[in-house]
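Here's the structure, in structure tokens; my notes come after.
Note that this complex is displayed minus one protein chain, with the remaining chains in position.
Our next item is subunit A:
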Amino acid sequence: MDVLTLQNVTYKYEGTKKNVLKGIDVTFEAGKVYTIVGKSGSGKSTLLSLMAGLDICTDGVILHGKSDLKKLDRDEYRAKGIGVVFQSFNLLTNATAVENIVLSMNISESHEPDKKTFAYTLLEKVGIDKETADRKILKLSGGEQQRVGIARALSHNPGIVIADEPTGNLDTDTEAQILKIFTSLAHDEGKCVIIVTHSKKVTTIADIIYGMSDGKLVQMKQK
């Protein structure tokens, strides 16, 4: 099932003439893991922010299911439709790990009866114990913050999970654990997982690998 479709998506930054993304056509399906690889500056993160509903494309259409993102309530889309793991985590630094997760669940109007317990469970799943979960984000290491970011992206059970270098700060064991979670999300829970990465190890879990070069997306490999 197509969950996210990009049709001739073009993007250029305000005040510039050069297109960062040049007519991208791609469809992402539920139940699959996608990885997007490419050099720095190739437009991967820009593509990710368009798919995450953080920005809108200059030309073309991005469809969430059959709905045009430009016409959708993008706040609602970000809160409920998609989970994003940012490369720089983007967590509330003065709040604890568990507070970040609970707040995300509140924003997405999660129906979970005991949000805090659910948040602890989710954090444990990504390798954050209760003691660490109660610490402020500023007191956590990069790897721990990365895992909190992943847990937050999954907290409201979105249909699409987009991750920008999600294992960049993780040790090998934790990386393997996280990748297992992503694979399970796609293959067991039927979610669409899109990962932007430089890591070869991450690409090993991908069902489809895309390469990003000079603003264009090219399919490189399909399992």
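Just so it is clear, a contact is a pair of C-beta atoms (placed from the backbone, for glycine too) under 8 Å apart; a residue touches a chain by one contact, two chains touch by 3 or more; residues count from 1.
Keep in mind that, in the parts below, contacts and distances are computed from a predicted model.
Within the choices "ABC transporter permease", "Heme-copper oxidase subunit III", "YdbS-like PH domain-containing protein" or "ATP synthase subunit a", the name that UniProt assigns to the complex's undisplayed chain is "ABC transporter permease". The omitted chain makes contact with just one of the residues A:55, A:189 or A:207: A:55. Only one residue in the set A:27, A:106 or A:184 touches the chain that does not appear here, and it is A:106.
Although one chain is hidden here, its contacts on subunit A can still be listed: residues 49, 52, 54-55, 75-80, 84, 86-88, 90-95, 99, 103-104, 106-108, 152.
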